[in-house]
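The complex appears here without one of its protein chains, the remainder shown in place.
Up next is chain A:
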Amino acid sequence: MSQTEATELLQAVQSFLRQQVLPQLEGFDAYTTRVAANSLAIVARDYAGRDELNRLDQAAAKRWDLGETAAATKNLSLALKNRSIAVDQPLLDYLRARSLHQLAIDNPRYSGFQQGCERWPGLAP
């Protein structure tokens, strides 16, 4: 038997907060505890989805010559600010795919995520 995986620890702490701590709290403390449990859920999804997000950035960096993958979004922002890049279909599709993947990590229950998945089904994770 291997030692506990990081993802299992995240799940265990989430369950502890929701099932054992939360029922004893109310008001502001209950709210903050819910935020804490949700934050751990984000970390778990980030762990699972980060690689795909990086692949999108890597492809964009190559296509639009945006430098290192880690700097791609910043360099693209600056190019947009300077109006030195065309806002065409491929660029919009990259931004849509990227935002859909990021939102799938951050808050897949957000109504905009469902709308985005319906509007651009080929770009959704």
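Here, a contact is a pair of C-beta atoms (placed from the backbone, for glycine too) under 8 Å apart; a residue touches a chain by one contact, two chains touch by 3 or more; residues count from 1.
Definition applied: contacts and distances are computed from a predicted model.
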| item | value |
| --- | --- |
| Record-based protein name (UniProt) of the chain missing from this complex, from "Phosphotransferase family protein", "Thiosulfate-binding protein SoxY", "Acyl-CoA reductase" or "Choline dehydrogenase" | "Phosphotransferase family protein" |
| Of A:12, A:48 or A:78, the one touching the omitted chain in the full complex | A:78 |
| Those residues of chain A which, in the complete complex, touch the missing chain | 27-28, 31-32, 35-36, 38-39, 42, 73-74, 76-78, 80-81, 83, 87, 92, 95-96, 99-100, 102-103, 105-107, 109-116, 119 |
